[in-house]
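Missing here: one protein chain of the complex. Every other protein chain is in place.
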């Protein structure tokens, strides 16, 4: 006999753009663009087992709820909006045990009172899990591409018959930072906390003398813990977006740390969790 | 003080194409195309904490190892190759506690003795975790887009002030199936097991009278358990790739289950785990 | 003074799924999934120069027109539907000089009376330009990934100080075929013509002893001209999806035409137009 061991469902990639029109005479607007994912857990077995949907909140209703609450609420931060959305579903439905609301916020840079530029792939993220007992808040960022042209080496690693990588004391270090930090509780000012965590990671990346991607990753995590007291742990994933020295010798030329081949695959993938 | 709570690293998207040239006179070749991801867990703290890489297997070496073992071994199945790769790293390195090797196999259809067509997005997958004590094998598929034009409805769900979705007894049901089934042990014939599981899911999808995506998902998982005795649990994720009735009424025409708007976002996302 | 030298506008990626329900007792359905792009050319200068939209067919109306005609018309082929759509806009609007309608048809394979599998990236394409005087029909395909494991070499090319590529008499030849063939007039049976052209290209690819991608490309174009009399010219683009011999020698192993590194970039890009 088959049984349902776990289930969850929801709506993904609900995209909403919100404009806040300030009545300040200057006609300045604020812009917020979010992608919202909602997943509910609870007593939905009847739908899976027999197609009885009497316990099902339609995913289309979840989508509408995002629009409705985006209208009704002041969105101070994505963390707060995710909590409000989760609370909505848990409070209304006694059979829903938890709601996991994940939000990505796209970056828009102001170029005028009502105009914005948004070409960046970087997104600010949050995942808020709301259950009857507690609210767990994890925030972070994804898609932040950074590169340093020096102050990065990699020596002293293990060697065997399949090791061909030379030791290098000066290489390019490029990565797309994905970071998620867990708060002990909803921070008083989630926007400020995000800015501080992001700034600390960039500062370490730019200034660090790196002996390994692993070492830089740890130092970046440590810096987040240092500047944001409400963070209890931070997990960082940093793919190594390799820039490989061009084989100039075969072309009768000398490589002098200047010409590199940009590659997408394969790539190293380094991760770590740093706690207090 | 910050401490390292968890760490792992490895090489992702190592892509390898292997040709097997049969000496059978007819000149027939077989083709295998894989993307390999390797992640090691173990005593790598020194690299994170101080940049001492003496315990680090370079990810470049992992890449070379994939090529070397692809050369030296007969690849009977991706499950077997993943196990062999994992074992290689665990056996050689006493400080490595486990290796997680994930492989995607691309689908190539034969169009000649030495020619193949491979336009499909569907991939066969496996994740094999090898530790000193045991080998855990999970296999599956991803990217399998299927659609049925009828025999699907959705009625009887909860309604509130944000519910606008009408009940329908006949709709299009389209999804991209992602399935992962956990074996109790490495199956004797992993290729046959994969074919049986895939076939069972397609048969249910095509024949099932669906009252909810949830119900069809459960039935598909149940079918996998039925046809492959070595499977102990199967997790399926099925996004609802909505085809929405075109608003023909506004155009002076009548919708008769015939013209639908294909949409990518937002989408329902349904998942479930079915066990024995 | 700035002047408007050229203009065009329209709606892109109008996606429509059409179900044809056969009243044949067996309950068999047909499925058609299209992405439609429409571009109009004509006397739209007033909108560009002064924002006077009195000559503008809204792109939203174009979208609705796709849905409406998908409802009202029997779609025998994408070529016919593209012509009907183009004619609609040209006939109704005397200031529209031409309509270019490009359609991509997604591939769905039947897996049941009402169920289909559609994971392929390959699309069937057409571009129909309708003006007051004539209809120009170009059809083709895109995204057709093919690979042959042998019967492909590349020797005798020019060499200079930057040439490091060795001559090879046996290599993997992989490509994503994009082909566009121009008809002298709308073919009587565009579906049959497409199937014949596609089949001819695949047959040549699979059987050809290739001395250069260029040579295979020409032979494939020649084959299309041979099997479809209504075609007057065919343009084929074939990126060289390189599979590079793994550097096994550095690993103490021998390359024997067996283990290749799959790469996405950079890639050779070969194109040619073959005419009668």
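Just so it is clear, A, B and C label the chains in written order, and each chain counts residues from 1 on its own.
The rule is short, and it goes like this: contacts are C-beta pairs under 8 Å (C-beta built on N, C-alpha and C of every residue); 3 or more make two chains touch, one makes a residue touch a chain.
Please read these numbers as outputs of a predicted model, since none were measured by experiment.
Chemist: The complex has one chain that is not drawn here; which of the drawn chains does it touch?
Modeler: Per the touch rule above, the missing chain touches A, B, C.
Chemist: Which residue from A:15, A:226 or A:276 sits in contact with the chain not drawn here?
Modeler: Residue touching the chain left out of view: A:15.
Chemist: From the listed residues C:98, C:175 or C:210, report the one that touches the chain absent from this view.
Modeler: Among C:98, C:175 or C:210, only C:210 touches the chain that is not shown.
Chemist: Using the definition of touch stated at the top, determine which of A:64, A:235 or A:271 touches the missing chain.
Modeler: Answering carefully, the residue with contact to the hidden chain is A:64.
Chemist: Residue by residue, what part of subunit B touches the chain that was omitted?
Modeler: Contact residues on subunit B toward the absent chain are 161-162, 164, 247, 250-252, 263-265.
Chemist: List the residues of subunit C that touch the chain left out of this view.
Modeler: Per the touch rule, subunit C residues meeting the hidden chain are 1-15, 37, 39, 44, 47-61, 63-65, 68, 92-93, 154-160, 162-165, 210-215, 217-218, 221-222, 225-226, 233, 235, 239-240, 265-276.
Chemist: Taking the full complex into account, what residues of subunit A touch the chain not shown?
Modeler: 15-21, 27, 29, 31, 33, 35, 64, 67-68, 70-72, 108, 111-112, 114-122, 143-151, 172, 202, 205-207, 243, 246-248, 250-251, 253, 257-263
Assume only the chains that are shown with their structure count from here on.
Chemist: When you check each chain against subunit A and subunit C, which touch both of them?
Modeler: Common contact partners of subunit A and subunit C, which must touch each of the two, are B.
Chemist: Subunit A and subunit B are the same sequence; what rotation (0 to 180°, nearest 5) superposes their CA atoms?
Modeler: That pair's rotation angle lands at 180 degrees.
Chemist: With chain centres taken as the means of their Cα atoms, state the distance from subunit A to subunit C in Å.
Modeler: A distance of 37 Å separates the two centres.
Chemist: I'd like the Å distance between the centres of subunit A and subunit B, where a centre is the mean of that chain's Cα atoms.
Modeler: Chain centroid spacing, subunit A to subunit B, equals 23 Å.
Chemist: Let me have the rounded angstrom distance from the C-alpha centre of subunit B over to the C-alpha centre of subunit C, please.
Modeler: That gives a centre separation of 29 Å.
Chemist: Mind pulling the subunit A residues that touch 2 or more other chains?
Modeler: 162, 164, 265 - these are the residues of subunit A that touch more than one other chain.
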